[in-house]
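Starting off with a structure, shown below.
Omission of a single protein chain aside, the complex is shown with its protein chains in their original locations.
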Amino acid sequence: MFVATLVLTALGLLLGWLLGLAARVFAVEENPIVNEVEALLPGTQCGQCGFPGCSAAAEAMVEGNAAVNCCPPGGRALTESLAELLNIDLNSLGDAPVPQLATIDETLCTGCTKCYKACPTDAIVGATRQIHAVISKACTGCSKCKDVCPEDCISLNPEPLTLNTWHWTKPEAA
Amino acid sequence: MATILNPTYRSRLGYQAALLGGMCYLMSMLLIGGNTATHQLIDQHVLNDKLALLDQVMPHSLYDNDPVADSQVIQYRDLFKEPIEILPARLGNEFSGAALNLTVQGWGGPLNFIMAVDASGQVLGVRVINHKETPGLADKIELEKDDWITGFDGRSLSNTSHIQWAVKKDNGEFDQFTGATITPRALVSGVYRGLQCFQHWRQQAQAQTRAKEESGS
Amino acid sequence: MSTASTPKAPAYRTIFRDGLWDNNVAMGQMLGLCPLLAVTTSATNGLGMGMATLAVLMLTNTLVSLIRGIVTPQVRIPVFIVLIASVVTLVDMAINAWMHELYKVLGLFIALIVTNCAIFGRVEAFASKQPVLPAMADALAMGIGFTWVLVAIGAMREVLGSGTLFAHASLLLGDHFTWLEVTVIPDFSGILLSILPPGAFMALGFLIAIKRLIDRGIKARQERAALAGLVTQ
Amino acid sequence: MDYLLLFIGTVLVNNIVLVKFLGLCPLMGVSNNLSAAFGMGLATTFVLTLSALASWIIEHLLLVPLHIEFLRILSFILIIAAVVQFTEAVVRKTSPLLHKNLGVFLPLITTNCAVLGVALLNVREEYSLVQSLVFGMGSALGFSIVMVIFAGLRERIAMASVPATFAGTPVSLVTAGLLSLVFMGFSGMI
Amino acid sequence: MNAIRESVHRAAPYAHDRSSVDRIMLQVCLALTPATLFGFYLFGLPAILTFVSICLAAIATEAICLLLQGQSISRLRDASALLTGWLLAMSMPPWCPWWLCLGAGFFAIAIGKHLYGGIGQNVFNPAMLARVALLISFPVQMTTWVQVTPLGSEQAPGLLQSLAIFFEQQSIPDGYTGATLLGAAKAAANGGSAISELVADNYSLTQSFLGNTLGSLGETSELLILLGGLWLLRRRIISWHIPVAMLGSTLLLSGLFYMVSHAQYLSPWYHLTSGGVMLGAFFIATDYVTSPSSTAGKLIFGAGCGLVMYVIRAWGGFPEAVGFAVLFMNALTPLIDRVVKPRAYGRDQRGNPIKNVSARKAS
Partner (left out) sequence: MFGIAMRGGVHPETKKDLTAERSIIRQLPLPKRLYLPLSQHAGIESRAQVQVGDRVLKGQLVARSGGPLSANLHAPTSGTVVAIEPIIAPHPSGLPAVAIVIESDGEDQWMTLPTLDDPLALSPDELADKVEAAGIVGMGGAIFPAAVKLRQGRRFEIKTLIINGSECEPYLTCDDRLMQERAEAIIDGARMIRHIIEAFEVIIAIEDNKPDATAALKKAAAPFGMIEVRNVPTQYPMGSAKQLIQAVTGKEVPAGGRSNDIGVLVHNVGTVYAIHEALRFGRPLISRIVTVSGGCVQSPHNVEALIGTPVRDIIQACGGLNATPARLLMGGPMMGQIIPSIDSPVIKGCTGVLALTRQEVNEHVPSPCIRCSRCVDACPMGLVPLEMAKHAKVDDFDNAQQYGLRDCILCGSCAYVCPSHIPLVQFFEYAKGELKERRNSEHKQEYTKRLTEQRNERIEREKAAKLAAKKAKKKKPSRQSEAAASEPAATAQEESAES
């Protein structure tokens, strides 16, 4: 009868050792997913997501503390790839913030160059003491320029609809 | 699991091995203890259950031996594929009957029943022990639900002919349940074949005793 | 044993609310479905299984909470599982030996408990992270929650399937409880489907749907009350 | 022929999920999409076959000779849990791709009662080694088939406008019930 | 001017053919009418009561479900509930008690259809679902087959008697019930006697084809069903793939095993002319909602129906299995649809672009 105990104990010892060993030998580096997520993010460190930069946002997303649609510059495409990576149901998310574009009111701009120094994507053009303008293609809508503009001449608006960007909406019923 | 208390010895292989090993040791000791404490009682219960079942089909007045202890396993391939457990009953030293533990194929799977036969080959009683038939449709074979099963009492190979050993639908003597003929059919044929087994076994046993007597005398 | 490392234990109120309703093992977490569906052909069976599960859950949650301090992640799963299996086997032996009548009704179900995901689920999700008392409370709450769902489904299936309720309850609970056994619909041959496997799935499905309706009703009432609270004079 | 009958019987007639009620938690949990269901099916097949084998060995080389059948559950589950976890660790390291598709399901399987259930049934039915294996694989195939069919159905249902009260779990459960109703067509076939 | 602006929100095409859902459903009903009328003739007033009450139950359930979901009751006009009820009634025993009829209609529409969101969204064939659920739930009532009692004949029950039977004030008179061909064959197989003798003695192939035999309300006349089905084919409401594949695989399998053993297996012609195969092949397996959408998928689906049906008929516990077979294949339909897609223009079967044939000009 006590042979049984012996056998089982031996089995337990062996398996315990094996599992410990397995955990050690086959250890994988800490969360590779965070890196994957970070690679997907825009990397402009703009902070619109409410985190101090993309890597913080990536960590928060992996831990479930940030919604995958919290990054406006990434837009829907990013949201979807993140949702797939992290296995999140898209329908469970609320409305995503709309990406914005900065525009400079030419009548007010004094050409102080503060905005273009602040812009993380070099989306503002214009030399010192000339009127500045925003290249919409490069602007992520981070509002850093707006924050520093002393003349308060920068505003952020959703991207306007044009013939090129318009498409049919989803049909209602059926 | 990043616990604050996570001393280094924890990550040693020996610790983990010891943990699981120790757990196994502890638990198996516990179980062995439990087993020693209970197994006699449990064996007793199991035996009692069996006797209780036997009681239902075979009146206590019929035997004074321990049929369970005297039980033997026989096999008649052409009647039942599986071996049959047979529990002989004796009153004094006189053979007074036997109980057979049989299994037939029902609609939903194996159908396990016990039947008792007296020395003259008459059915004393039949009870279903275990079955997988459809509840509500074919579970009238349980005595709690229906007394159909008592229909076998008193039947024997001699008082019921080969043709009569069938359900009414097949021109026999026994009722079937509407919409579920297969189950009664299986049981009727099982009891019929059980009686045949009993007969064979009896004849063999008698032949043996005769042979023994002859060789003894 | 460290309590420093454990997350803050939830209030007992929350534990019970979760166990009985909000995060019920069977209806919220969708665990322990196998025994849930396999044995609920009658309310009595459900009750028996529920009680057995409750007992095992209490024991395992307590034990695991006690040893949680010394377990390492590498061997966590095997250690817990060994513990659960042993407890179930012991309970099985004990009932068989000393409560044999009960065992005749429950025997089959008890072995099934080992394989009940709900036990392991609670152990992992709660007991391995919480001190003993909350762990016991959680076991009690979850066990009772599981039991009532089992009884509810058993009752639904039994009434529809054979027209009775708590048939043979006295076998399980003793003769004092004969009054429980009622024939709800006399002379009813029953809808077989409901006691067959399909009925089990459907009954749980409908039960969850009903829970949703109730939840929705409660929420609507709360909203209304909140609105009413805003009305001054 | 007998093995074939046993196999078909295990896959269709006595389907482990729909008739025997084992392994329901993963059925409800991991059938949201087809590829996950497929992965779960594969992983379960692997573990079930292995555990059928391991449990037979333990039963006949350890428990029976030593008369310690009461340690059956304990030793079976210990072995299963360890094997599963070990496999998972190995797979995670050696083949991240396989791990992504398969590995994540392995821990789930330890707590899947089908695995222990099949091991115990093997003992109860007194199957031989080959029969055990056939039974194990048949059960696994039965599980995988139901899993995949069910996932297909759920993907379709996910896009239907199911009434809110029933959307999600309830309609899935009812569908599982209807599926088991359909599988009843094979009953009586053995 | 304003009118034009207002309706801007719908894209091309701005033309449409004259098809609509209700037209399709009503034409299927029309195709079923001859077989249905013949069923009324064979089984008399109780059969009409059965039929009418199942259809009404289906429609009433549909109306209630629509209301509960806040949808327009005018959806009823698509006639799909009527058709479901109709097909269900045709596959039920001819003399059903009232509660069975109500239950059938309710189960089909409420559980089979509206639980999933209504028309077009269900995964199982509602009519067959209800039939099979009832078969499992009430095996006795669902396997009670009355003898042929043509309207106007002596044995045909009168109005009062029919009502009494329908409301179960009176049980079906003795001698009115019998075994269907398939039922008898199964019984013979279970009892170990030779199927061929039994069938040859008691059943005629011609009668089985023409329909002068007992069975479900609308399934007996293979001839009339076939005619209805062919008309649907011609109207292009159904395509040939599913019926042909289903009947073909049945014929093939039953022929094969019949050749193996005449005694143990039923002849293929009996397989094709009895039970619900014909109705199933043309009207039930072809249900759009629950069958695959690609041509190849339809062939697989049909063949699968035939296969499963034959396997259960030959070796299973039930004498007839059209319902089970269709439902089983319904369950596989999402998978079939996923795996078997039509070959797209410019792509090979696996979806990769086909190879270019002309090279760039050198230079």
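What to note about this one:
Note that the chains are named A, B, C, D and E in the order they appear, and that numbering of residues resets to 1 at the start of each chain.
Everything below uses one rule, namely that a contact is a pair of C-beta atoms (placed from the backbone, for glycine too) under 8 Å apart; a residue touches a chain by one contact, two chains touch by 3 or more.
The structure presented is a predicted model; accordingly, all values stated were derived computationally and were not measured.
Just so you know, the chain we are not showing touches A, D, E across the whole complex. Within the set A:33, A:88 or A:135, the residue that contacts the chain not displayed is A:135. Of the candidate positions A:55, A:103 or A:121, contact with the hidden chain is made by A:121. Residues of chain D that touch the chain left out of the display are 159, 161. Residue-level contact of chain A with the missing chain is found at 42-45, 73-78, 80, 90-91, 99, 113, 116-117, 120-128, 135, 137-138, 140, 161-163, 165-171, 173-174.
The chain not displayed touches chain E at residues 1, 3-5, 7-8, 10-21, 23-24, 75, 78, 80, 117-121, 239, 288-291, 293-294, 337, 341-347, 353-361.
Criterion: only the chains that are shown with their structure count from here on.
Put simply, the chain closest to the centre of the protein, by Cα centroids, is D. Pairs B-C and A-D differ in how many C-beta pairs touch across them, and the larger number is found at B-C. Once the centre of each chain is set as its mean CA position, chain C and chain D turn out to be 23 Å apart.
Spacing of chain D relative to chain E, judged by their CA centroids, is 34 angstrom.
Counting partner chains per residue, chain B has residues 11, 15-16, 19-20, 23-24, 27-28, 31-32, 34-35, 107, 134, 137 touching two or more of them. In chain D, the residues touching two or more other chains are 68, 70-71, 74, 78, 82, 85, 166, 171, 174, 178, 181, 184, 187-188. Considering their complex, residues 68, 70-71, 74, 78, 187-188, 190 of chain D touch chain B. Listed in rising order, the residues of chain C touching chain E in the complex are 191-194, 196, 198. The residues of chain C lying in touch with chain B in their complex are 2, 4-5, 41, 69-76, 78-79, 82-83, 85-86, 89-90, 93-94, 96-98, 100, 103-104, 161-162, 189-190, 192, 195-196.
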